[in-house]
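All protein chains but one are shown at their positions in the complex.
And now, chain A:
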Amino acid sequence: MTTGTTSPADPVRTPAHPGADAPTPDRAARSERLSALAQQHGALVTLVVAVIVASLSFDTFLTADNMENMAVSSAFLAVVALGMTFVIVTGGIDLSVGSLFALGGVLAAWGSRYGTAVALLLPLAVCGLVGLVNGLLIARSRLAPFIVTLAAMLGARGIMLAVTDEGSKTYLVDKDTFFATLGQGKILGIGAPVWITVALFVAGAVVLRRTRFGQYVYAVGGNEDAAALMGAPVARTKIAVYTLSGLCAGLAGALNAAWLVSGVTILGSGMELEAISAVVIGGTLLTGGFGFISGSLVGVLLLKVIQNVINQIGSLDSAYQQVVSGAFLAVVVIAQTWLGRRRRVL
């Protein structure tokens, strides 16, 4: 489980024979650096290889159209994965993002008739509030993140269905509004959602790496009790990351609604799993305390490239995409566990 504080399930932490075959310090340091490098950049290398192979195999892969398409369709998942990265680095998990994505989209489309401000602020307020409640239940009442966000997933989808007349009503966005431009517009030939996503990732990376809050996030994920003793505001940090994750999911839903110019109700189911996969593939440890924002972006792109390649092979059913993604996730976690074990033994 991902309760974060206690993880006795991990057998590698029990020192069976400490230092039985410890290499010399020099070699140990190098080996540790190597496995850290593999963990940080493994996904990036795989992505580069995948892109090279795909562009050699398919003439249609490396076209501007296809690239732009992939970038825009990655943007929404990427924003969700951004929030998820913060949550996972604290050692938690957020299963409610898929439902919040759908809810955000519907609320944005409904609100767009009252102007861009409402279209953006309404989903942010509602989804942020759900995230805040998640955070309060997890941090203050000490309930397991897994189960709280699971309930929020059901609850948020319920609210979304209630708002849309049991999912039968699709609110449309007026194409001439500024809100629709946020999804449809292009700057330098690249879709607005892509620019927004890039900006958010830069901001996210700075926050996680360079601010006090970011250091608290790592500290809480590394060892909650130690962080508390050190004086880190554990509960406040946790509440903040779940709120942030809710906000990201709501914003991604709103942008997606602007892109599709409608609030589609059937979206978002299974998205939480895609986002978690992307974060894990990007090198962030689900046990918390270790991870980086850029990795999650690479993870999202890698998933989308796999999807795109499988779509390009016309004869292959899109179901193969799930098989490949699942198998890939398994390979990544096996590699991570193996690398993590090496690093911890040293």
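As a working rule, a contact is a pair of C-beta atoms (placed from the backbone, for glycine too) under 8 Å apart; a residue touches a chain by one contact, two chains touch by 3 or more; residues count from 1.
The rule is simple: contacts and distances are computed from a predicted model.
One subunit of the complex is not drawn; among "ATPase", "Molybdopterin synthase catalytic subunit", "Amino acid/amide ABC transporter ATP-binding protein 1, HAAT family" or "NADH-quinone oxidoreductase subunit K", its UniProt record names it "ATPase". When the whole complex is considered, the residue among A:Ala29, A:Leu62, A:Ala125 or A:Ile334 that touches the unshown chain is A:Ile334. In the complete complex, the hidden chain is touched by one of A:Arg142, A:Lys169 or A:Arg210, namely A:Arg142.
On the side of chain A, touch with the chain left out of the figure occurs at residues 1-3, 8-14, 93, 137, 141-144, 146-148, 150-155, 157-162, 166, 269, 273, 276-277, 280, 286-287, 317, 319-327, 329-330, 333-334, 337-338, 341.
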